Each structure stands twice: as C-alpha cells, then as structure tokens.
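Of the protein chains in this complex, all but one are displayed in their positions.
Going by the order they are written in, the chains are A and B; count residues from 1 in each one.
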Amino acid sequence: MNGVELRNVTKAYAGLTVMEDINLEIADGDFLVLLGPSGCGKSTLLNMIAGLEPTTDGSIHINGRDVTSLEPDERDIAMVFQSYALYPTMSVRRNIGFGLKMRGMLRDEIDKRVAEVGDLLQITPLLDRKPSQLSGGQQQRVAIGRALVREPSVFLFDEPLSNLDAKLRADMRIELKRLHERLGRTIVYVTHDQIEAMTLATKVVVLDKGGIQQVDTPENVYRRPANRFVASFVGAPTMNFLDGKLSQNGDDIVFDSGAGCLPLVNVPAEARDLIGRPMTLGARPEHMLFDETGISSRVLLAEPTGPDQYVRLAVAGSELTARSGPEQIFRSGSDTRILIDGARMTLFDSQSGQALLTA
Amino acid sequence: MRYNRLALYGLLCVAAIMILSPVFIMISTSLKSMDEIRNGSIFTLPVDPGFAAWSKAWFGDCAKTLGEGCGGLSSSFMTSVKVVIPALILSVGLGAITGYALAAWKMKGANVMFAALLVGMFIPPQVTLYPLIIMIRELGIFGTIPGLILVHVIWGVAFTTMMFRNFFKTVPQDLLKAARIDGAGFWRLFWHVMLPISLPILGVAMILQFTYIWNDFLLGLTFGGRAGQPMTVALNNLVGSQFGEKEYNVDMAATMLTALPTLAVYLLSGRLFVRGIAAGAVKG
C-alpha cells in the first residue's frame, strides 16, 4: 500500500507505556491531521513516523516499505517544525539546499531545485538572507521550502502555524491547502487547533491519553463524535452536556435531567430504544433552539461575537449555552424558552462515554 | 541625589585605584634603577625610566648564571607558547566534541557521565598528581613538552566539555531533528550546524583555556622538568633564587613579561572574557 501505515505501534518511556497499540492507515495523498490536547501523544506519534524516536513495539510502513528500523533520512519523508528550526548560520539558499547537499547531489542540480522552490513559495528575493533577517511568516515559508525541495513521498508538519499571529495563520492555512491540492502528496499534520484540523484535513485523527479516539472526516468528527472526549474537544464554544435519561411524555420524547424536562424536536426513531437508560445528552449551542414551546430558562449572560451571540442559560438545574442571531436582545435575568434539536443531538453512555446515538 | 552620585563615583574610583595600584607599582618598579628603588618610595614614578631591567629579565644575565643559558625568560616564553597552543586546541576541540555528543545525542548514561566529569572539575590536582606522574613517565614523555600538553588536555577537558555541553543544551531540539531528517550524521551535524552556532562559546572557551594554561604553575612545575619549564615556573625560580643582591626591578619586569600575554588577551577580548566567566563557566 502506498501512503503510511502504523501497525500495533507502542511507545514506552522507562517502562511507562504512553501509547499502546496504535493502528492507522494513511492513504496516499491524504491530508491527515492528528488532533488532540497537549500531552495526548500526537507529537510523539509524528516523531515515530519521522524516525526521530524509536518505537517500543509494532512497525511503521511508508509506501509499503518497513521503515521501523531506518534512520530519518532513509524514510523518504520531510518535516516542518513549530519553531521552523532553520539553521541560523546558513543563508536561506543553503538552508533549503542542505538536505540535498547531505545526499550528495551536485551543486548545479541543488541550485536549480532551490530556485524552483523559491519561485513556488515566492521567496526568491529572500534566498541570500539569514533566517534572523526574516519575519515569522517568511521563516515559515523557508521551512516549508526546505521540506518541498526534497520531494519526499510524505510531509510531516509539527504544529507549523502555532508561532504565527492570527492573521498570518489564516493566510498560511489557505496556502497549505492549495499546496496540498497542487502537489497531491501525503501530509501528516499535528495540531491542537481544531480550526486548522477542520479546514485542512481530509481525515482527522483525534487523540487523547495516548490512544486514538476517532478517525474520520472533519465533518463527521464534528457532527458524529465517537465519544464524549471528541465531542467536548471539537467545537467552540464547547458542546453542552446534560446528565439524565430520555422519557416518554405523551407522544413526545423529552430529556429528563432530574431537575426538569427538556423538550426535544425531530427525535430519530432509534431513540425510542434508549428510553429510561441513564445517559449524557450532548447538544452544540447551534442546536439549542429558542422556541415558544420550549422549557422556561433564565438568561444569565449574553456574549455577542459579531455574526452571532452566545447566550448562557440556566435550564433545568444546569448552565447551557445557546447560539442566537445578533438581532435579538437578551437581558441578563430575563426569561426565555428553549428546546433541543433532537435530529442533531448526540447521546453518550453515561458510563463509557461512547456515543449511543449520533446525527 | 547629586551627593549620592558623587559618593558612588568616589567609591568606585577608590576601588579602582586599589585594584590598579599594585599593577602600577609593578610597572613603575620595573622601569626604575636599583638605586632609585632603594632611595625612593614604591608609589613614585620613575625619574629616569628605562628598559634595562626588562632586557635583563628577558635575555638573562650571563655573568651570573652557571652552566648553560643566561637564565632569562625568553626560552621559557617559547616553552609556554609551544605548550599553550596545542594544549588549547586539543582541549577545546575535545571538549566541543564531547559536549556536543553529550548534549545533542540522546544516550543512556549521558547525564551520569556529565555529572562524573563535573565532579572531576573540582578535584584538586594534588590528589591525582602522583599517579599522573607515573602515567606520563610510563608513556616516556615526562619532562617534555608533549607530556605537559597531554596533562593540560586531561585537566582541561572537564571544563571545556562543561562549557560546550551547557551551550549545546540550549540549542532547540527541533534544529537537531531537522538536521537528522536532512540526513546529517554525527560529524556533519557537528561541522555544518553546531560548530557554526557555537562560535561565540568557542571564542570564550579559547580565551579562558589560554588564560588557565598560560597561568598554570603546578603542572608546569611537576611535569615540565628542565626542558619544558613554562614561564610561571621560570618566573618563580627567578624571583626565588637569585645570587647576590635581589634586583626588584628585574623581578617586576619578569613578572610583567609573564603577565603580558594573558593581560593582552583579556584587554583585547573584553566582553567575551566577562561573558565566559559570568556564564558560570569557572574553574578554580
């Protein structure tokens, strides 16, 4: 198989297992994002793919070749780092060409390829500068250039945008996406930023505590989280969670939190099988609907963000967040009514946290 | 406020004078004649400054010495140069490579070895002096310049390793990873990436090692023998054992000549010396 494959990869430090039995297939041309909070093991996983950290057990295959025991430079990969990791004493030209020089490529050929990459990334005027004379965004381009020039079959990115300011980050995101579409190479990209994951990935791997929580498209990770961790990690403001159970109220199904019953609309038929079972209901702020038929709730605070506003509500003994358009005015202390879009809610097992029902 | 400033500068100047006056006394004494020294005070400037004492200190006084040579410092100056330069290059080079290997390549036991080396820096040389003599004698280089060089490398490597190791520890891990992905192995990573970054620390290590080795006395005294007598040892002999009347002007001129190379390096290097010392890189 082309692409990258991890089979039963395990990592232990001093006898302490930090990652166990990771299995992952990355198809050729995928833009795979490893997403997770800091300390979830995503960088360790990337370093193992790169060969910078040895695996304790299992094997790693790149383009069908077992690379588990190979050095980083034998694996046909290139990597872009968070800190850019440009060689401070070399000019941009030498930085980009260094990997080719180490492989014994002739000087003319190196110059030609560096010039091509310079053109592609629009850094030709910077080629003779030192990294310290470049802005953060320019350094980032050089770091990408250093990876591109080698024409590897897999690119590894370790939080490449997190040292840039917000505006530049958005620009670079678009450029990375274009670059991927243009080159069609496999990319493995580590980030803790879900916006990057959502916008860039063809496939997202959500990691936590050294284990894979979910592998899916960005849309599905958002809409159909596999468990409570994924649901709470992806999405901002975070999903609302409410403990309780589904119960029958006449023809309708409501969610009984013990302190009150939240009305649901558009409940899928499968939900009926779950009635009475203790569980956690998850609903994103945009799936909380302001409606006259809803449950009475008190407005605690409204946070306008420009296009929307997020309203903090006291409902049935809990605090929940709902999204509303910017026009409506919510006064703190006033009352409103709210219900939940049952077609888009997620139900989690209260013990295991696994999703029982998703949209 | 103004009186405060005045007092501040006053105190600083007093301190500076106290530090500088022995140096001043050394220089002015070396320019005086013995008659002037006997009749004047150490604080007075030479009335008729001359370099007679300097030339006597450098070339020696052939009328006074028995046996070969004239007892001047010129030959021991050459010995010091022949010892310092190779010892400097070898100890700094070995320290750079060892420090780099310890800092940049994750190895089991690297920290244990570094701690062991760090402790070695504080071992008084007297403790291992005799075994070292036997080792150097067994190698057949006792009392020779190569023997003295080897001893200086042995005693300097802990210090230079510490300097480079601590510096290379501050190099971001990402840079090392990037170089490994680019295909640089141990030596090419060192040569193309690490050494160019470490130029300032290399300068500091060179300057401090030069100062330490030039100023060494115990190792020169023990391992130099007659052939490899460095300048500090020669100075001590000159001052300690003179026939007839003591010539303080010659003593001071000889002292000045011995101090000049390190003094010059210090004054020319300025900030680097300060930086090296303030970086906590200090050897007793």
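Keep in mind that, in the parts below, a contact is a pair of C-beta atoms (placed from the backbone, for glycine too) under 8 Å apart; a residue touches a chain by one contact, two chains touch by 3 or more.
Just so we're on the same page, contacts and distances are computed from a predicted model.
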Protein name as given in UniProt for the chain not displayed, "Multisubunit sodium/proton antiporter, MrpD subunit", "Transmembrane protein", "Sugar ABC transporter permease" or "Fumarate reductase/succinate dehydrogenase flavoprotein subunit": "Sugar ABC transporter permease"
Full-complex contact with the absent chain, from B:A205, B:A259 or B:L272: B:A259
Among B:A116, B:L139 or B:L199, the residue in touch with the chain that has been omitted: B:A116
Among B:V81, B:L94 or B:I197, the residue in touch with the chain that has been omitted: B:L94
Hidden partner chain, residues of chain B it touches: 8-9, 11-12, 15-16, 18-20, 22-23, 25-26, 29, 37-38, 41-43, 94, 97-98, 100-102, 104-105, 107, 111, 113, 115-120, 122-132, 134-135, 154, 157-158, 161, 180, 185-187, 189, 211, 214-218, 222, 232, 235-236, 239-240, 248, 251-252, 255, 258-259, 262-263, 265-267, 270, 273-274, 277-278, 280, 282, 284
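One rule holds for everything that comes next: only the chains that are shown with their structure count from here on.
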Centre-to-centre distance between chain B and chain A (centres being mean Cα positions), rounded to whole Å: 57
Touch list for chain A against partner chain B, complex: 47, 50, 52, 71-73, 77-79, 81-90, 98-99, 102-103, 146, 158
Complex interface listing, chain B residues touching chain A: 172, 174-175, 177-184, 188, 192-193, 196-197
